[in-house]
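For reference, the structure I am asking about is given below.
For this view, one protein chain was removed and the others were kept in their places.
Let's look at chain A:
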Amino acid sequence: METNQKEELRIGVYVCHCGLNIAGSVDCVAVAEYANTLQDVVVSVDNKYTCSDPGQEQIKQDIKEHKLNRIVVASCTPRLHEPTFRNTCAEAGLNPYLFEMANIRDHCSWVHLHDKKNATEKAKDLVKMAVARARLLQPQIEAEVPVTKRALIIGGGVAGIQSALDLADQNYQVYLVEKEPSIGGKMAQIDKTFPTMDCSICILAPKMSEAGRHPNITILTNSLVQDVTGYVGNFNVKVLKKARYVNEKECTACGDCTEVCPVVRPNEFDVGLAIRKAIYTPFAQAVPSAYIINMDDCLGDVPIACNKCVEKCEKQAINFDMQDEILELEVGTIIVATGIDVYDPTEYTEYGYRRFENVITSLEFERLINAGGPSGGHLIRPSDKEIPKKVAFVQCVGSRCTTRGNPYCSNVCCMNTIKDSLLIKEHWPNTDIEIFYLDIRAYGKGFEDLYQRSRDEGVKYFRGLPAEIIENPMNNNLVVVAENTNTGEIMEHEFDLVVLSVGIQPTKDSDVIQRLLTLSRTKDGFFMESHPKLKPVDAPTQGVFFAGCAEGPKDIKDSVTQASAAASRAGILMNAGKIRVEAITSKIDPDLCNSCGRCAKVCPYHAIQVDVKNKVPAETIEAACAGCGTCGAECPKGAITMQHFTDEQIYAQIDALTQENAHEKIVAFCCNWCSYAGADFAGVSRIQYPPNVRIIRTMCSGRVSEDFVLRAFKRGVAAVLVAGCHLNDCHYIDANYQTKKRVERLWKKLDKIGINKERLQLAWVSAAEGEKFAETIRKMKGIIDKVTQAEIEKTVEVLER
């Protein structure tokens, strides 16, 4: 390819200080001076902030003045600023694909904070690799694809409803999918909201019915997203709409059916504190306002068995023959609003939840104090239905605990308890209330006021978590044993009712959504955003956005804010109506192709056509190709070129980094979506690891061919790491299974030719696993320390043969 290029190469290198972020541990001046010595480099400068306007202006000016035709910026991760600098180049008339970045911050200065010498050496290497690759870059033209002006919203809680309304009001078609029989989510279960003490369902119900009425919103309740294919702007979604057995349009919610139904079950909406029938509506304000039959509970439609509801329904809305349906939807954007589950505190055995009747959770409390709840708003204790005179709240149950529940702060429980204490005081002012807390986190607008009000009302706050709760079997009262850590005194106080203020956690089935949309989750289990500060509602998968607690624990106000933000982000995409896709697809040379069909077999998108029998060479369907590069790695004939990630470019990077001291180095091939991002995350978190590693970015680990690995060994490196997304989390469906197969094949091969196969490592590192990436490198440092010079020489010799 390079040979066709007659044009003289003129490369500009810009080494960014990023304030002290890079310059603090890398000698940027020395790096820039070094870059100047590299072949074809015409300009090499260092500047304080390359991404600033003056920094960008300088690049533009230099392109014109020095006729630069390749640009290398050594600064942060391309995941952050590649689009910025590509724009800069384009503005100066240079094709944006002639730009290359060296990540000397996230992968270097931040992870070698205390080792300036080696960090500087590594930065030089990274720049050298970038220049080597830049020399081989080719201009590319990006294709444009249309964006379907319809959105899918997964989850019908307050966040999902808000996103749906915002998008629908902008005239986009919205599908709102909810797994429960009604939309409303957790907010519908709560009595009042903090800090204003508004009635929760009173402010939610109008939104719910607005969503129900809106001509642009299709509500699919009792439904699950089953499959998602396609890409930004063009997603194909399969939704399983489970049979309701009641015609939504016919049902008037009169309730006659429920009266005759003989089956009694605990009501999920009232967290088991009340009952429902087999045919039921979860709560009065449910949307859609239609009953539903739970078939697991129902006795059946055979007249002998039951059939009572069918006989009773005047509108004949009940239909036992209703079938589950699979709906196929085409949407341009997806908003994930899957919300939270409430923590089950049974494993806190010292608190006796489920053993002691009068120990309840905060959600159970909400239902008990709610006028629409099982006790009609009378706070009664379960054992004897008496109104409690002494109530304790225990904070941080299942939150901020490394051994049980979750290690994070659930954000809402402090304020929820404060609000609950005032609710009790409002109805029963003489109730003694004591709150056992670790820290009260009243950080939001109006929160501190509410806290003060609660204290003014005489609610006692004790800093100290109870060590145990013991029931007095004689009267079912509870003795709470806790230290008041402010005084050091051990308190043993007796209460009528104890409320465990339980934390919140990601919904049980969020792993399904994660897999369907190839998302990442942080170690807390919540979805990871594209950038925690600047793209807080964007998912790393383009066209997917987050709203509400799916992304992290938050209160109603924050959920609604984020929901509107997500709707706005999705709206921007759909409003444009089209989107450019990166020019990174595969190209097959029909002259070199021998029609073996291996590429077509491994392509996760079935984007390659080939006729093996009739020897018709393979061809890529560009619109379907996502650019993972797995075909390129498998082709035995070298007939496949991955645009912008060519074999030659990757070899050039390997060759550059192995020019000096290869025997001390680890080459890491990292996939863009997970492992490269995981290494970035190690940087952002300042997790330190040995400076021996040099990372080469590929879009997918499936791109890494055997030859890349062998080339690295042949050039004398000590070890090679291939890192990708966790199996089943691959951003290219299942391309990383090919990675696994290939590495296993390589291990066998290395074994056979007498190379210690430990020197080739395979790791699955997600974007949230900075520590795992660092640990992998530390472990590999241990391995390379044992690799002798003689061993490396022998490897080179064997491979050259």
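Here is the rule we go by: contacts are C-beta pairs under 8 Å (C-beta built on N, C-alpha and C of every residue); 3 or more make two chains touch, one makes a residue touch a chain; residues count from 1.
One rule holds for everything that comes next: contacts and distances are computed from a predicted model.
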| item | value |
| --- | --- |
| UniProt protein name of the chain not shown, from "Phosphoribosylformylglycinamidine synthase subunit PurS", "Sporulation lipoprotein YhcN/YlaJ", "4Fe-4S dicluster domain-containing protein" or "Peptide ABC transporter permease" | "4Fe-4S dicluster domain-containing protein" |
| Selected from A:490, A:576, A:592 or A:727 as touching the chain missing from the view | A:490 |
| Identified contact with the non-displayed chain, of A:113, A:143, A:467 or A:727 | A:467 |
| Residue of A:316, A:403 or A:430 in touch with the missing chain, whole complex considered | A:403 |
| Where the unshown chain meets chain A, residue by residue | 346-350, 354-355, 396, 400-404, 438, 463-468, 470-474, 479, 481-485, 488-492, 494 |
